[in-house]
Structures are given as C-alpha cells and as structure tokens.
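Single-structure report; data block below.
With one protein chain held back, the other chains of the complex are shown just where they sit.
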Amino acid sequence: MKKKGRGLATIMFGFGYGEGFPDHSIASIEIKADQRIVIKTAAADVGQGVITTVIQIAAEILRIKPDYFEVIQGDTHTTKNSGSTSATRQTYFTGNAVKKAAEDLLANLYHYGSMEFRSNHPEISIKDGEIYLYEEPEYSISYWDLAAKLKDKGITLEAEGSFFPVTYQPDEKGQADKVYVAYTFLSQVIEVEVDTDTGIIDLLNVYTAVDLGKAINPKNVEGQIEGGTVQGLGMAVMEEQVIRNGRTLNAGMSDYLVPTSVDIPKFKHYLIEDQDSEGPFGAKGVGEPTIIAAAPALANAVYDAIGIRFYDLPLNPSKVKKALEEQDNKN
Amino acid sequence: MQIKFKVNGEAREIEVTPFHRLLDLLREDLGLTGVKEGCGKGECGACSVIMNGRLIPSCLVPAPQADGAEIITIEGLAEGNSLHPLQEAFIETGAVQCGFCIPGMIMAGKNLLDENPSPNEKEVRTALSGNICRCTGYTKIIEAVMLAADKMDSKGSGSDE
Partner (left out) sequence: MSDKQYSVKDYYCKHTTRCSSETIKDSKRFVGQDILKADAEDKVTGKAVYANDITFDDMLYLKVKRAVHPHAILKDIDTSKAKKVKGVVDIFTAEDIPDLRKFGLIIRDQPVLVALGKTMRYLGDALAVVAAESIEAAKKAVDLIEVKIEELEVITDPFRAMEADAVNIHPDGNILITHNLETGDVEAGFAESDIIVERKYQTQFIDQLPMQNEAGTAFYDERKGRVNIWAATQWLHDIQADVAQSLRLAKDQIRIIQPTIGGAFGKKEDVSVHIHLAIAAMRTGRPVKLTFSREESMITQSKRHPITIINKTGVSSDGYLKAWQTKFIGDTGAYASSGPAVVHKGMYHATGPYNVENIKGISHAVYTNNTYAGAMRGFGTTQGAFAYESQMDIMAHELKMDPAEFRQKNIYQLGSCTPNGQRLNHSVNAEETIKKVMELSGWKGGK
C-alpha cells in the first residue's frame, strides 16, 4: 500500500565563523585602459557562484554591464585573504568587500573625473562606463580613457575593500552579545509517499520559503535550494558511510548511495527579501541553510504518512520496512 | 598495440597497452581533459562519452576496444565559437554549479536527444539517472535538457505540453 504524508520543518542558521573568530575578506578592483575591469579575490568558487555574485555587485556600484568584468581568482601570491568558502559567508563577506572596493573606485572615478572636467562631484554624472558633465553630456570621458590618462601619470585606477565585522567569543555558559553576524531562516514542507510493502519513500514535492535578505542572483539561489535540499534528502533516506571497527564497508559510489535524477522531488520556492541585513544590498547567506530542513521535514512527513517516528538516520527502505513490520505485529 | 579511431571527427592513431583505459587514452594521451573521472568504477557517469552512437563510461572501457571506433567527447560538441544547443541550455537554465559532472551529463543528454528528439520529463530523468551530480539537485539539469530539445526542434512543434 502507498501512504502519503507531509512534513514541515523550520530552521535557522547563524552564518560566518562567528564566536569571536577573526573573520574578514579583502578584495580589489582595477579599471584597465583595455576595457577590462578586473576583480581580485581569493574567494573559492566551489560552484555556488561567488564569481558571478561579486561581478553583479561591482557592476551595480560601478554602473557598467557585467560583460566588462573579469575575476582573477585564487592565488596566494596575487590575491589577498578572502577567508574560506564555508560557513555560508562569501556573499556576505566577500560581497561586502567587493562592494566597498567598488564604492571606493566609484569615488575615484568622481575624483579624477572632476579633475578632468575642472568641476566638482555634483556637476558630473557616471553611467555605462562614461563620466560626463551633467549639464553638458557631450563632454565625457570613458573609464578606459581615464585609466589610460592616469596610467601615463603613474596612477592606477584601482581600489581595495575589506569587510571585518566583529563577533564575540561566548563565555563559559555560551553567552555573548553577538555570536554570529546574522541568521538565515528557512521553512520547508516535504510531501512523500511511503510504500508500506517495500519501505521505499518516494519524494514528491518540496516547498521552500527562505528569509535571505536579498537574492543577488535568484536563479543561483534556486540552485542552492535544490542542490542543498537534495543533499539533505540523501542524508534523510539513503546516505551513510558505514564504518565498522574503523573500516569503511562502502567506500565507493555503488555502495554509498546518493540521490539521482529519478529520485528527486519537484520544487517550488519563495524568496523573502527584506534587505534588512548588513550584507551587500541586504543579502544574507543561503548555502548551508538549504540542506538543514530536509531531513526533519522528511521524517515528519513519514510520521504523517505511516505514524512511525524515526529517531535515527537514514530512513532507508530496510529500516522503514522493519519498523512497519514491528508496527503490524503490535496491532 | 597500435589502434586507429576517430575522436570528434578527427582520425587518430596511437599506441596503447591493454591496461590503458579509454578514459586515460582520452585524457592523458589526447589531452581531452573535459572527460572527467569521478569514481573510476562506472558508477558516477562523469567520464561518459559517446562511442559508436552509444553512451559509455570511458573508465570501464579498455583502450584497445576503441580500435576502429568513432568517439564523441564534450570537446566535440561546439562548432567553432558556436555552442551546441545543450551547452547553451545548460548555461541559460543555471544548470551548472561546480561543473565536474557537466561534460558527462551533457553527453548523456546528447545521447538521449539523438535517439529521442522530444523526450518528456520522465524520459529525461531516466536518461540522466546514471550521471551523479552533487551540486544542483538535478532540477535545472533536467530543465536544460528539455530546453535543448525545444531549441533543436526546428519545427517548434515538439514541446512537452
């Protein structure tokens, strides 16, 4: 028999290293005469898309299309420390560092632009890679020409930004004023169908609402939700590295099972944007929060479907089937 | 032993040992490093290529078996600067995260569309089920293959709905 159920889980995640651990990111941006804007950051793009995120942020501040940007990524000898790609911190930390660098660079565009036009900042405008006199837009200079002129004078059109928010180490009772820079909240409803003959749990639908401040790139956020949730569902129903007497019994991908394209549910998402965090444009991190609700929401859905509460993961078919048999015997 | 075969339309002749895997031949000898190794045991699909019209895990195929074969790898899909519709669709749908599974995933998609130009979602899921992706949760990858099918359907009559 197949029995349907649904489960809810609501979670929070305090992101950044927090707990008073020094946590910062440094980035720089340079406008080059050859029509390139180069962002330097050591932030590791593990696939989540921090490269694209920082381009979007810099493009927004510098008022020019993303097409001109390049990211030189990751070399201990050419990029400064951006902290790790972990703790759901890169959009918040490196995003802010790049935003600060871009703001500083924009100020420099005003500064050198106003010198070029013998005017003051309020009299000039900047848009789409051009600096021009507000009243007489025919007087203009491109970022690239300005960079070339400055280069002749030995000046590089560049800026560095860093972001270093403070947290505090909790005391012996775990108490402190600010332990994490901010919290992301997420709720998820998961619908399942349990086959009571085999113990197999079919994943039907996942509904997610995430409080993320601002999505710098909504599609990439969806990618995090879908990817994180599927990993969480793997933890919920199939994944386990079995280590017995110190030896792994399933060290390979035929025995260590993860979800495949035929296992996954359908997704619907809702992004809640209040832009009220100290992250860039109000953004909070989403990487880790997307995995956290899946296992409990799934366990709650299975309880809803068959009335059995599981206290240990994963809820693989043999465990579910065994529990169903025990339930039968009791009745 | 000396074997002759075609890779991405180009005739090649190369010396291999029986211990060589097709994967090593492609990656090491021919520099086609778009072919990835994720498990070395045919379990993850990262090393998938199309050989004689069939999708195969190149890590399980001994190199000598490539003698006389026609092989297509991820490097053979784009024509000059013009991307294959599958490649475009993967970019447009946001189906790419770390990218390590993507070459194999795209080859699996191509293999499906070669045989079935307008698959439904279930067929796409089944066709990709031998390829593991750990980043994306597959949703956008499935979407990408569906979109590519639409793109390739020049008559515009093969939409799923």
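Which chain is which? They are A and B, in the order written, and residues in each are numbered from 1.
Just so it is clear, a contact is a pair of C-beta atoms (placed from the backbone, for glycine too) under 8 Å apart; a residue touches a chain by one contact, two chains touch by 3 or more.
Only a predicted model underlies this, so the values are computations on that prediction, with no experimental measurement involved.
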Absent-chain contact - pick from A:Ala33, A:Ala59, A:Ile200 or A:Ala323: A:Ala59
Hidden-chain contact residue, picked from the options A:Ile72, A:Ile200 or A:Ile308: A:Ile72
Missing-chain contacts mapped onto chain B: 19, 27-28, 31-41, 44, 46, 73-75, 77-78, 83, 86-87, 90-92, 94, 96-103, 106, 132-135
Those residues of chain A which, in the complete complex, touch the missing chain: 6-14, 17, 19, 42, 44-47, 49, 51-52, 55-57, 59-60, 65-67, 69-77, 79, 81, 83-87, 170, 172-180, 182-183, 185-189, 191, 205, 207-211, 213-220, 228, 231-232, 234-235, 239-248, 251-253, 256, 258, 268, 270, 272, 274, 276-278, 280-282, 284, 287-288, 291-293, 295-297, 299-300, 303-304, 309, 311-314
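The working rule: only the chains that are shown with their structure count from here on.
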Residue ranges of chain A touching chain B (in the complex, touch as defined): 46-49, 219-220, 222-223, 225-231, 252-254, 258-262, 264, 267
Chain A contact footprint on chain B (complex, rising order): 38-39, 41, 43-44, 94, 96-99, 124-126, 128-142
